[in-house]
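Yeah, one chain of the complex is gone here, protein chain that is, but the others are all in their spots.
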Amino acid sequence: MTNRILFIIMLVAGLTAPLFAYPVFVMDLLCFALFACAFNLLLGYAGLLSFGHAAFFGGAAYITGYVTKEWGFTPLLGILAGAGFAMVLGAAFGFLAIRRQGIYFAMVTLALAQIIYFLALQMPFTGGENGLQGIPRGHLFGLIDLNNSLAMYYFVFVIFLIGFGIIYRTINSPFGEVLQAIRENESRALSLGYDVDHFKLLAFVISATLAGLAGATKAIIFQFAALTNAHWQTSGEVILMTLVGGLGTVFGPVVGAITVGALSHELSAFGSWVQVILGTIFVVCVMVFRRGIIGEIQRLASRKQG
Amino acid sequence: MSIQVILAQALLGLNVGVFYAMLSLGLAVIFGLLNIINFAHGAMYMLGAFIALIGYSLLEQWFGISLQIGFWASLLVAPVIVGILGVLIERLMLKRLYELDHIYGLLLTFGITLILQGLFANYFNVSGTPYPGQPEALSGVVNLGFMYFPTYRLFAIVFSLVVCFATWWAIEHTKLGSRLRAGVENPDLTQAFGLNVPLMVTLTFAFGAGLAGLAGVLAAPIYSVSPLMGADLIIVVFAVVVIGGMGSIMGAILSGLALGLVEGLTKVFYPPAASTVIFFLMVLVLLFRPAGLFGKEK
Amino acid sequence: MPPDQRPELLRIENLHAWYGESHILHGMNLTLHEGEVITLLGRNGSGRTTTLKAILGLVGRRTGSIKIHGTEIIDMPTHRIAHVGKLGYCPEERGIFASLNVDENLELPPVVAEGGLSVDDIYTMFPNLKERRKSQGSKLSGGEQQMLAIARILRTGANLLLLDEITEGLAPVILKSLDQVIRKLREKGFTIILVEQNFRFAAPLADRHYVIEHGQVVEQIDAADLEAKKEQLNRHLSV
Amino acid sequence: MNDQAAGEQTTPSPIILETRNLQKDFKGFTAINNVNVKVETGSIHALIGPNGAGKTTFFNLLTQFLKPSSGQIIYDGQDITHSRPAGIAQRGMIRSFQISAVFPHLSARENVRIALQRTLGVSYQFWRSMRVLDQLNEEAQATLELVELGSFADTKAVELPYGQKRALEIATTIALKPRLMLLDEPTQGMSSEDVGTVTDLIRRVVEGRTIVMVEHNLNVVSTLADTITVLNRGEVLAEGDYDTVSTNPAVMEAYMGTTDAA
Partner (left out) sequence: ELTDGKLKIGVLSDMSGVYKALEGPGAVIAAKMAIEDFGGSVLGQPVEVISADHQNKPDIGASTAREWIDAEEVDMITALDNSSVALSVQGLANDKKVITMNTGAGTTALTEEQCTPYGIHYVYDTHALPVGTATAMVKNGGKSWFFITADYAFGHSLRDNTGAVVESLGGEVVGNVNAPLSTNDFSSYLLQAQSSGADVIGLANAGQDTVNAIKQANQFRIVQSGQKLAGMLVFITDVHSMGLDIAQGLQFTTAFVWNQNDETRAWSERFFERHGAMPTMVHAGVYSAVTNYLKAVKETGTDDSDTVRAKLGEMTLNDMFVKDGSILPNGTMLHDMYLVEVKKPEESESEWDLLRVVSKIPADQAFIPLSESKCSLVN
């Protein structure tokens, strides 16, 4: 019920956003929202804390940038290539990390992501510290000029909706049900005949792919693939976004990404105070506001009903 | 490449290694015994360095107190102040999170890190302020035959090693370690046995924090004091703790030293990988020894 | 000296206890004299475990009065109760620390009074444990964990023992030796509260039985009256 | 070993599970030593023995939660010594745990449904709606009724009292329609009337399946078990029906702790 209302709000807000906000900025938020949703699928629903998701986000951006710039891929194909790369990378990471649990899992993903960061810094095609610049936005289906920021915006919005839809469906699927069971009691799920590792791996790959989708899209929007996106702080940021919005809620990551993104943007004039303010918000969230924004709303709503 | 060069670089590696060891030790105490992932450990290290800096050169300017806290005094004052901060953080905040997923502790300390870094970045140059208070007695160089090595760096190496091994001894040769682990695993029952778990936890946290502060003071004369000096370091130190094996005090110390060496030598043979080699090793270690080099399989 | 003329050790009056919102104990009253062994009987979920936990301050909230040797402990923090009351607790889920080995588990609880058993005594009593002394708590068999849970409070010198379902999962051969252990402890003057499903085990050991239903004492039966009241007891314990 | 039993029946019962020289060492400690056990199809086979004898370890080996150090496990004519745990469950060999194992934050119905869902073959389909699972509700309810949990279908497992948690666990296990059920101390921690319920339950569900159980409660063992294997220090001490085993002096000494008959 709440979800339906929220979905309508999100749809309307998304469709009208370019009217009252700077489109590129909203597109950036959408990318982070999708990224956070993908991350949430893993942490909120499979109970796996990945501290290396920036590798998929940033890695996909490089691939998309490279294939569109150097091989002349169309933007759509380029984005798919980026997401596809994230999928493969996700499978590899997953294969190595899934066998570990809890904090070890987080650490392995972090270590693997640092290695990707290293490659991004050292490989010739990424441009090192300079980043991969001048990625063309190109034409969608050979027709629509994406240099037009409205066209670009709605293209991004559609990508976001598709990604969001996939995640929503995954959570509410038979697969999602098994994931939850695994999170609750892993060895019991195993003894019931579920190949726990396969389920976790699939969840990991879906999450990585969609994180990659977000990063690939970002590369086209900004015409840039940069190290920042692959840095561990980006992995940290996406965790924060998810938590602020509400871990394990469908819309939480979206709201979290918008809140954190908008805050850092609005506060950027305050220099280092941004950090202080964001830090304070997180501390407050963790201490008294743990369900996150959406989680709290849902609690209030259900309390009213009940 | 001559043996001298390798030796010189190894010594520099050891220099880095003692800082890894000290930080990962503090982290391992908090992380391994209390199960708290203290992301703010890097910020506490930074804080230690700033306390030394402020104590030495800014007290008068800031607070109008004509008092100078020299380097030696800082070695005591800074860990105590950082330890008190640790007590506050633990008592006022972390304490309420123990029943929840560990991720909340991580997030809280992440937030605290942002606050601390941000605060200092407002007043100090991000790229660093030199610490002027290096004691005269340690300012020379020692001729080691194959190189000139700054006396202070030698002092830092020896001092850190002493602190690390003393801590290890204290934890392993008292019941403290097992009591803490029990207190974390099942605090209710441990208290029912008559152990004051909250106090133990607070003091341990404060101690770990104090170690970070101490490392910060030691680092100040070598590196410039900067609000971000702990930011990237913390990630590396996490890796060191994992490689050493969570919960293993000796593991944290030894792997800190060893990885400092490895990193130092990588800087010679393939400099670009120096900042990443530890993560490669971490992946390898976790693949073949999931519990870390010194960790016990759970 | 007949048990109820000995000095009073524990007096619980009008004890209420809650887990979060749920109100579990509804005014318990219970008295225990030094050297007595009593059992708390009742069906699953009647609140026996909760009674023990309430004594130790391990419930969400508790009101009423609990006095040990005349000292009110209702407002005391948990970690002081063990020392003040010289008591040892063996929880129903055993509470073996997975991250500690057998030796460490055994030596964990601090000594609260003189006169506890030495580690060697304990290993003589439980030879199985001796063999496994370097094993991680999590790797012990169910029964080994149970033995360890009992063993470790015998070391502390506590003389008031709260034992929750200690016979669960033990082979008859171990039960026999456990029976001996309890008897010995009783002779030595320990005061014991036994929470037991295994009535056959508990009945011959206890001086008195309290029957608990819905968080209240509904019946108190002296050992001597047990035969006479058997029927009543059965009514309480089964449907 | 089962010659006698086989001789009494018109057709020799096939053996559903067999271990050959099974062995498990933990760092210099042998928990299971050269164990040969055969379990007949359709029987209730109890495993008893003093604490630490290796019963749970034996279960863990059967279900591949632990890898055997040596020896073989033959299930249904096939060597499963090196299969994956999930694979074994998929072949119809399901276990319950000594320490209660449910999905605490799922309702009783969902707990059972998770088990039923596996046979539906949709578990990897992340693109399907969860509504495909509604077809299982009826069967889930029926299974819950079987263990007298019908009225608790919507209760979260964590909120169930202990005895009912065990019942739920058994319901989940049955839902998989196992051919071979491994129950580790199913009555542990239950009051006498719950023990009765569970004993009845086991008797009821054994129709058409085989059960291997670890149990300390000799009442339960004597009423339920067709065959009993006694383990001691990782080795088979005795085997046979209750009367044979309970009068075996070695068993009496090692397990009952007496020399007179139980």
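Order of writing sets the chain letters: A, B, C and D. Residues in each chain are counted from 1.
Please note the rule applied: a residue touches a chain if its C-beta (ideal position, glycine included) is under 8 Å from a C-beta of that chain, and two chains touch if they have at least 3 such contacts.
It should be emphasised that the depicted structure is a prediction, and the values quoted were computed from it without experimental measurement.
Among the displayed chains, contact with the absent chain in the complete complex occurs for A, B. Shown as candidates are B:59, B:80 or B:147; the residue that touches the absent chain is B:147.
By the touch definition given at the top, chain A reaches the unshown chain through residues 22, 24-25, 28, 128-131, 133-134, 149, 222-224, 226-229, 268-269, 271-272. Chain B residues in contact with the hidden partner, per the touch definition given at the top, are 1-2, 4-5, 8-9, 12-13, 15-16, 121, 125-128, 130, 141, 147-150, 222-224, 226, 229, 264, 267-268, 271-272, 275.
In this text, only the chains that are shown with their structure count from here on.
Path length between chain B and chain D in the touching-chain graph (shortest route): 2. Between the CA-based centres of chain C and chain D the separation comes to 31 Å, rounded to the whole angstrom. Among the residues of chain B, none is in touch with two or more other chains. Looking at chain C, no residue sits in touch with two or more other chains.
Inter-chain contacts occur between A-B, A-D, B-C, C-D.
Interface of chain D with chain C (complex): residues 26, 29, 48-57, 98-99, 161-163, 185, 188-194, 216, 218, 254-258, 262.
Residues of chain A that touch chain D in their complex: 166, 169-170, 172-178, 180-181, 184-185, 187-196, 198-199, 202, 206.
Of all residues in chain B, only 37, 93, 96-97, 100, 102-104, 107-108, 110-119, 121-122, 227, 235, 238-239, 242, 246, 272-273, 275-276, 279-280, 282-283, 286-287, 290 touch chain A in the complex they form.
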